[in-house]
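Read the structure below first, then the notes.
With one protein chain removed, the remaining protein chains of the complex are shown where they sit.
Let's turn to chain A:
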Amino acid sequence: MPLVDPVTMASPAKSTSPKDATPGVLSPARLLPVQIKASPAAQAARHALPALLAAVYVFRFPALVTDPVPAMASTLPVVAALQVAYAILCLPAAGSPPAASARKTRPGEKKKAAGGAGDAPRGITSALLSLLLTTLIIPLLYFAFVCFGAPAYTFVSHTTLCAAHLAVLALFPLFYVHGVDGAAWAAVGSFHAPCDETFGGCVGAFVGAWLGAVPIPLDWDRDWQRWPVTILCGLYGGYLAGRVLGGTVLWGKRAA
């Protein structure tokens, strides 16, 4: 792997040891954890954006409880914008040389990648394509919600918007970094992917949304038990927790 910066080889290299790379199996183990770009803007955004996301959610929560549909609809573009900004600023777009933009470049090498101007148009194109893919995946997520017991014919806008939030949070960053690379997605789906902000966020979001269903049946007659407030709550909490943990303590770790 000549493109990998030897400095960063140290930690992820462990996971790419021969033990994991079973021959014959599609090589999901070779998937490397996503590095956040090293540029100051990227590093700042990496910390600021989750906080901003949390702030948006907390700020919109009362409105969400009162009337979920308009609140979710009006929050969605904001969240999408935050995610796009996150992707362009912090994440390597699919197809870009892995980790090329990570950390500082070698002495002597020209600074061309680190959030430079040449990278931006490509990032924007990737982001737009990823947004398109994210939109396309929403019906599938809607369907998944219904499979878990969400009402099939009623509350359509509630469920759709919830699915949209899930897609934008959990899947958009993954589309941005992996594109439509089947092997990478198989690795993500089968938990063979190494932990990073995108994968951690995705797992966190899904687990959070799953746990968000727990309080729904309770007969407390609270407004926040409205569909899909609790799901959204778990989704945001799980996503943020997963993203932060995935980018820090769990970074590079692999399940099993």
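The rule we apply is simple: contacts are C-beta pairs under 8 Å (C-beta built on N, C-alpha and C of every residue); 3 or more make two chains touch, one makes a residue touch a chain; residues count from 1.
Keep this in mind: contacts and distances are computed from a predicted model.
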Not counting the visible chains, the remaining one has a UniProt entry; which protein name from "S-adenosyl-L-methionine-dependent methyltransferase", "Nucleolar protein 6", "Rab proteins geranylgeranyltransferase component A" or "GPI ethanolamine phosphate transferase 3-like protein" does it give? "GPI ethanolamine phosphate transferase 3-like protein"
Among A:85, A:213 or A:245, which one touches the chain that has been omitted from the display? A:213
Where does chain A touch the missing chain, residue by residue? 24-25, 144, 146-149, 186, 189-192, 210, 213, 217-219
